[in-house]
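Here the complex is missing one protein chain, while the rest keep their positions.
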Amino acid sequence: MLTYIYVIAITAEAMSGALAAGRRRMDMFGVGLIAFVTALGGGTVRDMVLGNYPITWTQHPPYIYLTILAGLFTMAVARYMHHLHKIFLVLDAMGLIAFTVIGCNVALRLDYSLPVVIMAGMMTGIFGGILRDILCNRVPVVLQHELYASVSLVVAILYLSMLALDINHDLNLLISFGLGLAMRLAAIRWSWSLPVFHYAPGRWKD
Amino acid sequence: MLTYIYVIAITAEAMSGALAAGRRRMDMFGVGLIAFVTALGGGTVRDMVLGNYPITWTQHPPYIYLTILAGLFTMAVARYMHHLHKIFLVLDAMGLIAFTVIGCNVALRLDYSLPVVIMAGMMTGIFGGILRDILCNRVPVVLQHELYASVSLVVAILYLSMLALDINHDLNLLISFGLGLAMRLAAIRWSWSLPVFHYAPGRWKD
Partner (left out) sequence: MLTYIYVIAITAEAMSGALAAGRRRMDMFGVGLIAFVTALGGGTVRDMVLGNYPITWTQHPPYIYLTILAGLFTMAVARYMHHLHKIFLVLDAMGLIAFTVIGCNVALRLDYSLPVVIMAGMMTGIFGGILRDILCNRVPVVLQHELYASVSLVVAILYLSMLALDINHDLNLLISFGLGLAMRLAAIRWSWSLPVFHYAPGRWKD
């Protein structure tokens, strides 16, 4: 089941990457590359940091094709996509959760310690978007507002706690996705966000 | 022969990196680093993604010196370089093709599957320029216009097809360079480019 969600997740991420590329008026190649990097870049960074070779997507060519094609397909249907805005947000949230759970499992399998396992989950969840924004020459949105990375952190801790408690894995996934999705959508609905740090030297007189 | 072309290629790439650094008014150190990264960064990303350790340039110090010195040399002769603009474009195109062929061979040697071999060739060809543009805080030009990455893709497919057909390797290289160079120069001459994706929400009323 996680595989199905993963496939949906990388497709949604690839499409979000393609839209970002379109905002920068990239050509077909740029769109395909940004789609690929947004969808599979988080896992790539995780694998490179953990030394997990060969990197996952190099062993699964269909994922490569899927993300690039999803990007190119987005070029064709972009004008209708704002109708799908809400579905898109749900798919993106499911992707974030799926990536987090998968990333934790990769680090667990390699016997990393708990904090690194949590970071591996978060890296998988958010670094695709960070690489997308670096390539599009903008400050990564995930660092600026909205509960996005925080959802990944909460899901990682929740999932790993239930794993430690030997709770049935399907139930664990159900709860992790349910609560993660609820938290993410509530954060969007009510604009929840973390405190922002605004540092402007000269802003304080003293 | 590929080695000679490779040396010319990294020199040309280093010089293009130095010019980009100069546009950002970098100091000597910045110029040397951008020259190095532009010339050898594509191969570095490829080696890190494929897990090909030790990374190539760490075993060939002369390449390190060559790229840094080419960058510093560019500082001295920059004011005369626009006279050499056309030679430069040819060298850059030869570099793109040489990098592509070399990248494919590295992945082949490591037994990666065909799509990964092609991507390894393209990564080697274009990621030096992408890293250069990220460090210079601009949207990577290779993602925006002109047939550049596409030349790399066509060369990779052409070269690998002839390899599969057991065509004499020197002849293979000759054809790959000939057609690749022709395609790249024609793309520059007649401003060939891929369709561009311009996504601006609010642009379509419906």
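Order as written gives the chain letters A and B; numbering starts at 1 within each chain.
Everything that follows uses one rule, which is that contacts are C-beta pairs under 8 Å (C-beta built on N, C-alpha and C of every residue); 3 or more make two chains touch, one makes a residue touch a chain.
What you see is a predicted model, and the numbers here were worked out from it, not measured in a lab.
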Residue of A:Thr3, A:Ser113 or A:Asn168 in touch with the missing chain, whole complex considered: A:Ser113
Residue in contact with the excluded chain [from A:Val37, A:Leu50 or A:Ala93]: A:Leu50
Among A:Ile8, A:Leu72, A:Ile134 or A:Ile157, residue touching the chain not depicted: A:Ile134
Absent-chain interface as seen on chain B, which is shown: 18-19, 21-31, 33-34, 44, 48, 53-55, 58-59, 61, 64-65, 75, 78-80, 82, 134-137
Footprint left on chain A by the chain that the document does not show: 48-51, 112-116, 119, 130, 134, 137-140, 142-145, 149-150, 193-201, 203-204, 206
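Just so it is clear, only the chains that are shown with their structure count from here on.
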Between chain A and chain B, centroid-to-centroid distance (C-alpha), Å: 29
